[in-house]
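Here the complex is missing a single protein chain, while all its other protein chains stay put.
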Amino acid sequence: MDNKTLFRPGHTACAGCGQVIAARLVIDAAGSNTIVVNNTGCLEVLSTRYPETAWSVPWIHSLFENAAAVASGVEAALIYLGKKDKINVIAQGGDGGTADIGLQALSGMLERGHDILYVCYDNEAYMNTGVQRSGLTPFSTNTTTSPAGSQSLGNIRPKKPLPEIAFAHGIPYVATATVGFIPDLQRKVKKAISIKGPKYIQIHVPCPLGWRHEPENTIQVGKAAVETGLYPIIEYENGKLAAVRKITPQPVEEYLKLQGRFKHLLKNPGQLKKIQEIADNNILKYGLKAEP
Amino acid sequence: MFGPLVVKPAASKGDKTGSWRLTSRPKFLQKNCIACRMCVAICPEGCVEGKEKNTFSCDYTYCKGCGLCALACPRKDIVMEEETLEGKDK
Partner (left out) sequence: MRQFLEGSHVVAEVVKLCKPGVISAYPITPQTHIVEDLAQMVADGELNAQFVNVESEHSAASVVLGGVAAGVRSFTATSSQGLIYMAEVLFNIAGMRLPLVMTCANRALSAPINIWNDQQDSISLRDCGWIQLYAENNQEVADFHIIAYRLSEDKSIMLPVMVCMDGFILTHGIESVDVPEQAQVDKFLPPYKALYKLDPDQPLTMGLLATPDYYMETRVAIQETMKGVLKLIPKISEEFRGQFGRDYKDCLVEEYYTKGADKVIIAMGSVCGTIKKVVDELRAKGKKVGLLKVISYRPFPYARLCEALKDVPRVAVLDKAVSLGAYAPLAAEIRAAFFGKKKSPKVISSFVAGLGGRDITIESVKEIFRKLTQKEISLEFIDLKPELLKEEYGQ
């Protein structure tokens, strides 16, 4: 059994970084016959600072928003060479590079039906540039461009429903996952790789620095997001919602209190109620509640 | 002089991020381990290795001391102990 990981240590991620846990699990599940196209972001910067590279697979970084488009070109080249059946193509990036600046390229890639797995590492802000608000920043989060202050309770908008946007393109497989539940994540990557066509997986990755929690709590925070209903773990397959991870819903405070980025809310019952509504709507919409 | 920045994986050993450890380091007791490999999966550095039960340990050249492996181990077979100046050089 090959013990060697394809995403090697010696990179400069923060201690306890959720994104590199996920990135390593993704590439190890995909295997060495994989070409990775990476957007600009934490993952790219921390893993490929010349002359060091953490990647044992062919890997390319171009710009912030075009991983999906570059990957489309790589896939086209592999088809031309008659090699696509043997080689996986993964395009990946953070929530910034995927949901905002990269949305156009992602949409084009999904619409054209390329055989590519797109992985979005969702740490809910532009972390690499200093924790600024993104389209996937949750409601009422304190970020550096949506800070809490005397006139504001943080981000005023809900998360962009990117899994649904991907699903609306009619692609064969869409899933959300989290580093809070690792075997589920590994299973989903393996399944996605085995399907032909465009696939989208969005992985919730806690960020100790940006979310303000201890490095050792990364997994606990990830689990709490799911168990409160704030981050539904779902799978869309064959044109419909195929599976969800059932939960025994916890009150949203159990998740929010673990992170400094929500500290301003803990004494604000009105705002907490709004967030609880978001969680309750998710639970209803996806049928997350486990039957007794 | 040609110029494109292209790197072969074999040429790169990475930074010695073990030097980042400040307060604690993991100790792999290798007593009650069931080889579930959760520590291998969870380490953000990917520096935990092992094959059979009680053979798991980490590469302290890279370990940043985050403590996730200790929390993940279902048998509590990994404990975080205090980092010492002598220990950092091991």
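We just call them A and B in the order they show up, numbering each chain from 1.
Note that in this section a contact is a pair of C-beta atoms (placed from the backbone, for glycine too) under 8 Å apart; a residue touches a chain by one contact, two chains touch by 3 or more.
Note that the coordinates shown come from a computational prediction; the quantities given were computed from them, not determined experimentally.
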Touching the hidden chain, out of A:70, A:136 or A:201, is A:70
Hey, which of A:35, A:119 or A:148 is the one touching the hidden chain?
-> A:35
For chain A, residues touching the missing partner are 32-35, 37, 44-45, 48-51, 53, 55-63, 65-66, 69-81, 87, 104-105, 107-108, 111-112
Going by the touch rule given at the top, which residues of chain B touch the chain that is not shown?
-> 1-9
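Please note the rule applied: only the chains that are shown with their structure count from here on.
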Can you name the residues of chain A that touch chain B in the complex?
-> 1, 3, 5, 7-13, 15-18, 20-21, 24-25, 48, 50-56, 182, 186, 214-216, 218-220
Chain A contact footprint on chain B (complex, rising order) | 5, 7, 9, 11-17, 20, 38, 41-47, 49, 51, 59, 61-62, 64-68, 70-72
